[in-house]
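Note that one protein chain is taken out, while the other chains of the complex remain in position.
Right after this comes subunit A.
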Amino acid sequence: MTAVAVRPRWSPPPNLRLVGRRLLMVVPIILGVSILTFWVLDLIPGNAAQQLLGPEATPEQLRALELELGLDRPAVLRYLDWLGGAVTGDLGTSLVNGQSVTGLIAERMAVTAELVALAFVVSLGLAVPVALLAAYRPNRLFDRVSMLVSITGLSVANYVLALLLVLLFAVELTLFPAIGFVPLSQGVAANLHSLALPAAAIAFPLFCFYTRFLRGDLVDQLQGEDYITTARAKGIGPWQVLLRHAFRNSAFGLITVVGLNLGTLLGGTVIVEQIFALPGMGQLMLQAINTRDATVVQGCVVVFAVVAVLANLAADLLYAVLDPRIRYGSR
């Protein structure tokens, strides 16, 4: 009997399978989001033709423009048309000014992306050390002060905070500009200077939330988990227990929260960009909503949704990086 060498079938590494599976999941999610957005936009009274023609338009003028923009067609057909373009990367043209939606988004996305990235870096960069210090000695002065700041920060609305920051740092202290955006091409320092207050307005509530969340999780770990007791019994110092054991475990929760936050955060930029007159996605979307520019709104929402889904995927992958024992997809 001749032994037949069976070549094992190649199977992708578990994490790669996860990425593939999750990327496939993006499709129905985005489809769902786009359908929902289209449906909601269709329900809102008024359309782009009415906005374009204004209050004095005659019914004949209105009908003619609706015909020209294709707004007389059933919503399903209009959606399918849009979808047909979207799958090829063409998000259509603005109903209001005929510009390419993809181009408009690309132009504005850089501002919003930078704003959000800056807010994340600042909020996480501050929240982690503050939470660690607070959890190191719970219920002591530093812990209480940090919790008070966190609670206060969480109870102040974004736009109120933005106005307070402008008042203090732009009007009274004249340290930062109150409005406007300087692109990176004009220098990193000038760019960061122009984004300082808007990023702070977004970062501060996030910082408060992350601090509170991480500090709570760390305290729970330190006070109730057996592995902490074991580590302490081995004679490991309190800082090492906190950093190498408790923080490592708590980081999972934090990563999940950060991933989930991104969607909310993008929403938060709408108001902040408006207050600070930043030419970002938030401003674009608000203008599009006001003018009932359905294709632009649709494009923005889809881009936001894609970013949010991808951020969640990145968070999941980070789990595996932090803890090699985690093997997604292994059976």
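Throughout what follows, a residue touches a chain if its C-beta (ideal position, glycine included) is under 8 Å from a C-beta of that chain, and two chains touch if they have at least 3 such contacts; residues count from 1.
Note that contacts and distances are computed from a predicted model.
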| said: Given that one chain of this complex has been left out, which of "Peptide/nickel transport system substrate-binding protein", "Urea carboxylase", "Cysteine desulfurase" or "Putative membrane protein" is its protein name according to UniProt? | reply: "Peptide/nickel transport system substrate-binding protein"
| request: Can you work out which residue in A:53, A:113, A:126 or A:154 touches the chain that's missing from view? | output: A:53
| Residue of A:23, A:40, A:80 or A:171 touching the missing chain in the full complex | A:171
| request: Could you tell me which of A:113, A:149 or A:317 touches the chain that is not displayed? | output: A:149
| Which residue among A:102, A:191 or A:274 touches the omitted chain? | A:274
| request: Could you list which residues of subunit A touch the chain missing from the display? | output: 44-47, 50-57, 61, 65, 96-99, 141, 144-145, 148-149, 152, 162-164, 166-168, 170-172, 174, 177-180, 271, 274-277, 279, 283, 286-287, 290-293
